[in-house]
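As you look at this complex, bear in mind that one protein chain is not there, while each of the others sits in place.
Residue numbering begins at 1 within each chain, and the chains themselves are lettered A and B in the order written.
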Amino acid sequence: MTSSPEFVSAPTIEVQDLSKWFGNKVANSGISCSFGPGLTGLLGPNGAGKTTLLRVISGILAPSQGAVQLLGSPPQRNVSIYRRVGLVPEEDAVYPFLTGRQFVNYAAVLSRIPDPEEATFNALEQVEMIADAHRPTGEYSKGMRQRVKVAAALVHNPDVLLLDEPLNGTDPVQRAHLIALFRALAARGKTVIVSSHVLEEVERMADRVIAMVDGRLAAAGTVSAIRAAMTSIPYKVRIEADDPRKLGAGVLGLEAVGSVRVRPDAIETETHDLGALGRTVASVAAGLGVVLRSFEPEDVSLESVFQYLVQSR
Amino acid sequence: MSTREGAVFDLDYQRYVGARTGRGGIFWAIVWDGIRRAMGIGRRFRAKLLPWGVVLVAIGIALLSVTLDVLFAALDVELLSHSDYFNITSTLGYLFMATAAPEFLVPDRVHGVLDLYRSRPVSRATYLIARVLGLIIIVLFFSLVPQLILFIGKALASGNFVRGVRANLEVGWQVPATALVHLASQIAVAFPVAAFAKRRGTAAAMFIGTMLVTLPIAEGLRQVQRHFAHFAILQHPFYVQNRIFDLHLEEGLAPFEAGFKWWASLLVIVMLVLLATLLVWRRYRKLL
Partner (left out) sequence: MRAALAIVKVTLRQLLGRRASIGLLLLCLLPAVSQFLVGFSQSDQEALELYRESTFGLLFGVAVPLTTVVLATGALGGERRGNTLGFILLRPISRMVVAVAKILAAWLAAFGVTAIGAGVAGTALGLTTGNWAQLLPTIAGVGVATLGYAAVFTAFGYFTDRATLAGLAYLLIWEGAVASPIPALTTTSLWRIGVSAYAGLVSEGRHWATGTGLVNQSQSQLRDLLGVVVPGFWGALAKSLVLTLIAGAVLSYAFRRQRVTSEV
């Protein structure tokens, strides 16, 4: 099983044929995958079932069918595993009458931390909320509430961190800081799952991506590996050169090239074999006396992959 | 965007070209929205359970009385008069008002939806009058439908339907008038409570608590000759109901023995309604 990209070796979270429905609405359908140490991005359009999957993994929701193992046991059966799990939910789950410090301290006490005050301070410091910790969370901006929720999830130093849209409402500086924090946690061997719509940030953060569409698993693996697996969709490649027209005429005869479009400063080609094109275009250019300036696949980005996945449903 | 050579038109956005209903349309849309919400129309079964359950119990009481009147018509005994029905179902009436009134004001405030009204040509007066009208409509529905059943039943029980109807024609104004007086005395408490409460349940509980507690407290105060207590007693609609139905039950009733007339009760109720209006108006001054 671990040879498939949706599974990892030494998983901390295992999802086996999971389905979850609410009345007639099927939120998750037949999902099998696993998560391990490192940072995994959970992607999908609105209504794809990402939040439901995270809730089932955390134990907030019970599966309608299938099974989930969290740190070796089904969630909610053994409450002691929650010493090692932290969840940042999507909704505003804070007590508006508690200050930020009181809220994180409450989380620490409930997690049975020996020294909750010190843990609270450290968690607030990690998310840069020390200065505003004395204010009630009801007065916080959206970004501040997100950060204090992250602090509450981190206060007990969990091994598994489930984050549902953690970057919502944060400004670019806060976002960069949180991304660095999540990457640092993943580098320390923690299992971090981040669900997000902000594809650019997930691309920066995640080593591995699980993509969902319509409640089903649509793709898994690294971004480039997922793209490479989409053999039915040719790569779009932009090649800048000093004489695009001459270069375009030269590459048109190559077997790896499907189409060529000439632009003022570059050519745009489509190819099913990116590697072959990359190997041959340099020699073709040299033979024609054309100087190449850049060779850039345009749709290996997560956004392109994501769009292909959504459009193909 | 356009240049001298050509123009590109955005075909996605189109101006609305349908009928515009105007402020009247807005007003009735708010009225109907309140009725739908309070009665659970278009919502799940759980939202319908309490309001319609109370209505069905009220109708059931009327049907039971009518059935017994018809079955025992020969005995010429009236189980429940129209006035008795108001007295017997007063607690049900409190429960219905407690269930319905908060639905008209609390959700919009708590869910932050008032901004949507503010961004439309809806004035504070339009909004509040539409809300209170919706409440009046459903409370009158609750009060009058069972009374109509009683009226028809009594006409049937009389042996001659047409004669029975003619004999009780005065009920045609007595029942709606009494229903309005009951409605006014309850709305004077329910609406201000709903205007301030953050939860529907809290509003309902505060309304019922106020209605159940004030009268006994007033009775107790009256016993020590505290004349102002009479005003608290007079807010009960019974005294006006007694006059409307011409029951002549003044003997033994403390306010009448103290020299107050039935119209003093009506005046107290009207003043309470005005006070409630002022409270709700001021409450919504900042919100709308």
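Definition applied: contacts are C-beta pairs under 8 Å (C-beta built on N, C-alpha and C of every residue); 3 or more make two chains touch, one makes a residue touch a chain.
This is a predicted model, so every value here is computed, not measured.
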* **Full-complex contact with the absent chain, from A:8, A:107, A:150 or A:194** => A:107
* **Per the touch definition above, residue among A:43, A:87 or A:290 touching the missing chain** => A:87
* **Identified contact with the non-displayed chain, of A:11, A:44 or A:59** => A:59
* Structure fact -> Note that chain B touches the absent chain at residues 46, 49-50, 53-54, 57, 91-92, 94-95, 98-99, 196-202, 204-206, 208-210, 212-214, 216-217, 220-221, 223-224, 226
* Structure fact -> Residues of chain A touching the missing chain are 22, 55, 58-62, 76, 79-83, 85, 87, 89, 91-95, 97-98, 106-107, 109-112, 152
